[in-house]
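Structure in structure tokens, see below.
Note that one protein chain of the assembly has been removed; the remaining protein chains are unaltered in position.
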Amino acid sequence: MKINGVEIEDTFAEAFPIKIARVLVTAMTERWAVAAAREATGFGTSVIGCPAEAGIECVASAKETPDGRPGVYIQICNMGYKNLEMSVLNRIGQCILTAPTTAAFNGLPKAEKQFDTGKKLSFFGDGFQAMVECEGRKIWRIPIMSGAFQVEETIGAVDGIAGGNFYILAQNQAAALTAAEVAVDEIGKLQGTITPFPGGVVASGSKVGSKYKFLKASTNQAFCPTLREGGVCTLPEDVTAGYEIVINGVSREAIEEAMRAGIMAACTVPGVIKISAGNFGGKLGPHQFHLQKILG
Amino acid sequence: MKINGVEIEDTFAEAFPIKIARVLVTAMTERWAVAAAREATGFGTSVIGCPAEAGIECVASAKETPDGRPGVYIQICNMGYKNLEMSVLNRIGQCILTAPTTAAFNGLPKAEKQFDTGKKLSFFGDGFQAMVECEGRKIWRIPIMSGAFQVEETIGAVDGIAGGNFYILAQNQAAALTAAEVAVDEIGKLQGTITPFPGGVVASGSKVGSKYKFLKASTNQAFCPTLREGGVCTLPEDVTAGYEIVINGVSREAIEEAMRAGIMAACTVPGVIKISAGNFGGKLGPHQFHLQKILG
Amino acid sequence: MKINGVEIEDTFAEAFPIKIARVLVTAMTERWAVAAAREATGFGTSVIGCPAEAGIECVASAKETPDGRPGVYIQICNMGYKNLEMSVLNRIGQCILTAPTTAAFNGLPKAEKQFDTGKKLSFFGDGFQAMVECEGRKIWRIPIMSGAFQVEETIGAVDGIAGGNFYILAQNQAAALTAAEVAVDEIGKLQGTITPFPGGVVASGSKVGSKYKFLKASTNQAFCPTLREGGVCTLPEDVTAGYEIVINGVSREAIEEAMRAGIMAACTVPGVIKISAGNFGGKLGPHQFHLQKILG
Partner (left out) sequence: MKINGVEIEDTFAEAFPIKIARVLVTAMTERWAVAAAREATGFGTSVIGCPAEAGIECVASAKETPDGRPGVYIQICNMGYKNLEMSVLNRIGQCILTAPTTAAFNGLPKAEKQFDTGKKLSFFGDGFQAMVECEGRKIWRIPIMSGAFQVEETIGAVDGIAGGNFYILAQNQAAALTAAEVAVDEIGKLQGTITPFPGGVVASGSKVGSKYKFLKASTNQAFCPTLREGGVCTLPEDVTAGYEIVINGVSREAIEEAMRAGIMAACTVPGVIKISAGNFGGKLGPHQFHLQKILG
């Protein structure tokens, strides 16, 4: 299968279950909503070494939000609901409550699982906090130096999927990275998914395990273009660089749509040679996303 | 004391000792160096609820960096060297090693304290890592999908100061926030300091302690403009919003220079009424920064 | 009428007929499409002293564009079709053809009026240009240093409206300007309109004519908050700054939708006191947009 001259390998992405909370962060301007969301979702690439996985999902226009102000949806992900609840509390409390002009609304109001994050945060008000009802939402108002921080009583979470992925293999770093940028930009216009790595891109695609027993993950040498000697690297000869796009999402469908939009966009960049994906014989997880089926 | 019509209160900022590591992150473009640095310094506003405090210090032009590429300096801060070492290892490992085209160099090569972060990260190479010497620096090259990640053998750290601060009190949120933006922009052109909060700004200046025993910090009601009733808020009548700029730095001098540049810039914005600062009777820490002395 | 506590004055915006061409600019990345579009629409605020009025309308996602790449729609406006044709030719020729990786497609393929801009530009190929048909579009391919520039044979234009407007009057500059930013951001998500002034905002709302005979337009003193003495300024006492949002659009409906979205967003910013609009007894033009009707 080829798209725009780029080979789509007959392979699949292997992914694993994760719990995902979703928050709508609004602010006086879109710029400040994004600034708050970036801080709240930083240090959030992989649960291997970060306290959570997190990212900005997409922008919400002013007319979609409960307070009529511009906003962004963010996702925070962790391996169990207990850890996730703590992550949501800390990230909203340290990075959204503290950010200028923000409010935090429930991004999954219909989810069965609801954390009482807003209630817990309200104690920061030191007795001056108050609850108001607004179009069916219970909102805590916490007096702060810049006015009042508003946070919804509960934040919803669902069973989602982490580690959806594809690889962009190219003639050189600039071509692979430009294609990755284009893919991430397009995925960023869709609802339901995040690309949690820096700027949405992974430079160091890994394999599960290592020759060193203390490491859970290590470099995936078969995909390392500098390791041609002895046939360690099995990439096509003309590939000198590859990037991975890792996608977390609230549903299988959301991840498939993101993979489709991202791969189609990546294939418009000259110098891209092949699209592949990462799988590990089931060691990573039970979910499979077959590239050619998604694009078919 | 008045600057440009804005009252500078006769008060001081109270700050506390912290350990600070400094890393120079380079990349193929400044844009990608910034993207990596943002991820690595995210979820890093306050050690109260974040695993570290962290921020981008300033941009480094291509001719200043060891590899001739554009870069940014970042700071990572924690309460002890042991915690800090772990923070540096995790944040570089999860957010810089994984970021496209980056390298990580020692930002404090002359510091006495040196963490062997590069050496530890090199094991990700799973046996394919190699050390090279380059202009007196020991650099690990770790093969990855996009080429090779370069990281210096050690990352230096020093005894620094956290919590340097000033308050911008204004007629309304937009004036206070615009002044805060201008202040943060100017501080971002200086070396040695970071403003770790979202976009460099704190919306919810806090006091030490709370009526709730389980809380270490809570809203500073005397500075909350919505709490006029009963005289809880002691701000001037015409102030309806305030923001705090919190500054961490590698030295007392660096923080003083940042406070001076930030306050001078903030005072050019119409609608700013008063500059104040936060102090807590020594409960927060031993360092004091007197506004009028710094600006005198 | 009040929205969120902000008074909506019972007045109207006066606007005038203009000719509008619309171009879809695509590029390898959205960032480069925007860079090209900015250059092409610069020095394009008012036909009083600029060779055309121009602006970026909105972003087009990769899946909407003829070449599957990210893009932006731009509008170029002038007083007659002859001047407009020259403006389109020069701005595409100097600022899109010269920009990295761009292509230029007809943004109004169904308009009756079509300029043969692509054909004229094709001569830059100095004999090496070639025409291809692609999904019903006639596309010129012009060999250049970076590959080939693609431009559609014709660019369409319609009778549109210029000078749709509203005023944001506020407590201070920062509040008025933040509200203007929010309004422009929201208008930028809609199709069919542009806000041609710098960053979408006019600081110096003018009246038609002047006491100096050589000037077509001069400051609108009744709206100048520094001219309180002698009652020159007729603004409410607490207003110290106002900005105007000027909107051009391909239809009356598009301008009304933009005014509605922009005003609603502006009214969420604290410190905004009143929304007004500019009219000049018919000296500017025949179109009227009544604020309260649009928002009713």
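We call the chains A, B and C, going by the order they appear; numbering starts again at 1 in every chain.
Just so we're on the same page, a contact is a pair of C-beta atoms (placed from the backbone, for glycine too) under 8 Å apart; a residue touches a chain by one contact, two chains touch by 3 or more.
Keep in mind that this is a model prediction, so the values were computed, not measured.
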| item | value |
| --- | --- |
| Displayed chains contacted by the hidden chain, counting the whole assembly | A, B, C |
| Residue of B:15, B:92 or B:182 in touch with the missing chain, whole complex considered | B:182 |
| Given A:23, A:54, A:144 or A:175, the one touching the chain that is not displayed | A:175 |
| Interface with the unshown chain - residue positions in chain A | 170-175, 177-179, 240-241, 269-271 |
| Touch residues of chain C, complete complex, unshown partner | 28, 32, 35-36, 38-46, 48-51, 54, 90-91, 93-102, 123-128, 142-149, 167, 173-174, 176-177, 180, 197-199, 201-206, 210-212, 214-215, 217-221, 223-227, 232, 240-244 |
| Touching residues (missing chain, whole complex) on chain B | 4, 28-31, 61-63, 67-70, 147, 178, 181-182, 185-186, 189, 261, 264-265, 268-270 |
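Basically, only the chains that are shown with their structure count from here on.
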| item | value |
| --- | --- |
| Centre-most chain, if every chain is reduced to its averaged C-alpha atoms | A |
| Between chain A and its twin chain C, rotation from the CA superposition, multiple of 5 degrees | 180 |
| Interchain centroid distance [CA atoms averaged], chain A/chain B, Å | 25 |
| Separation of chain A from chain C, taking each centre as the mean of its C-alpha atoms, in whole Å | 35 |
| Rounded Å distance, chain B centre to chain C centre (Cα mean) | 39 |
| Multi-chain contact residues (two or more partners), chain C | 178, 269-270 |
